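All protein chains of the complex are present and in place, except for one that has been dropped.
Let's look at chain A:
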Amino acid sequence: MAQMNLLQAINNALDIAMAEDDSTMCFGEDVGHFGGVFRATSGLQEKYGNNRCFNTPLVEQGIIGFANGLAAQGSRPIAEIQFADYIFPAFDQIVNESAKFRYRSGNEFNVGRLTIRTPYGGGIAGGLYHSQSPEAYFAHTPGLKVVVPRNPYQAKGLLLAAIRDDNPVIFFEPKRLYRASIGEVPEEDYQLPLGKAEVTQQGSDISLLAWGAQMEIIEKAAEMAQADGISCEIIDLRSILPWDVETIANSVRKTGRLLISHEAPITAGFAGEISATIQQECFLSLESPIARVCGVDTPYPLSLEKEHMADHLKVYEAIKASINY
């Protein structure tokens, strides 16, 4: 085991993936010699050469289109989009191409080897265009897998699973935690399952569900609630698509209450989808309405960032409201 921050864990996973398969490539804007603006690909060009780890021109639709071509050809592309806020020029390539390659060809062709890595999320004074959490747009696209890790251990195991998975995966990396989240990470190869949530704390009064950097927020709120004698069960969804209905439903059948929190604006956020499914699955077990604590329905602001965010205090208040319903 080694102490790694989230970036180092990602770098380590990429290193393992590139070492095991010569057709694995890492590319994107500033990804090559410089190692990426966050240094996630640091050292990979030196180790694997500039044919396998390289800078691309500044064109996101080109990066993903190129990656789709490579994946269809049988290579294993790991494409980086520098910020999730800048993924939208590639929306067509992802939504109409990556997601539908297999289906439209009757599996004559597929881009299952594609992985897209991109930093997402706020709380870093990034304003409108360095803070967004666009997972819900992609969750509305059958054919994609969407994964979000919460810490270094999870990041390495989930990223290796994403790279080896035979479906296109978008891997959203919580950039607020890149250097802030440090933990024990095995140096050897391991994978964590896609499509499986993880209960990180057992509890009996209410289930709290989040993913990525928002896990820290609900954990902090759960501590505050604990002081009030409220026992929270905490769940990390980990995979947004496909998502683990069973683990969430089992938890809610036990606690009778569910609170979902994400950074993205509340309207049409993924919490809405989860709420609809869980009320269907657990209607008779619910003792209060499913609560959602999410971003305000505005673009992500700079100076009013604190006000906009779904912080631990808002989550804590919502926990109490649910318990006292």
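In this text, contacts are C-beta pairs under 8 Å (C-beta built on N, C-alpha and C of every residue); 3 or more make two chains touch, one makes a residue touch a chain; residues count from 1.
Rule of thumb we're sticking to: contacts and distances are computed from a predicted model.
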{"item": "Listed names \"Phosphate ABC transporter substrate-binding protein\", \"Amidohydrolase family protein\", \"Molybdopterin-containing oxidoreductase family membrane subunit\" or \"2-oxoisovalerate dehydrogenase subunit alpha\", matching UniProt entry of the absent chain", "value": "\"2-oxoisovalerate dehydrogenase subunit alpha\""}
{"item": "Of A:Q3, A:S204, A:Q280 or A:T298, the one touching the omitted chain in the full complex", "value": "A:T298"}
{"item": "Residue among A:G62, A:P186 or A:G256 that touches the chain left out of view", "value": "A:G62"}
{"item": "Chain A, residues in touch with the chain not shown (by the definition above)", "value": "29-30, 32-35, 37, 54-55, 57-62, 85-86, 88-89, 125-130, 266-267, 296-299, 301-304, 306-308, 311, 313-314, 317"}
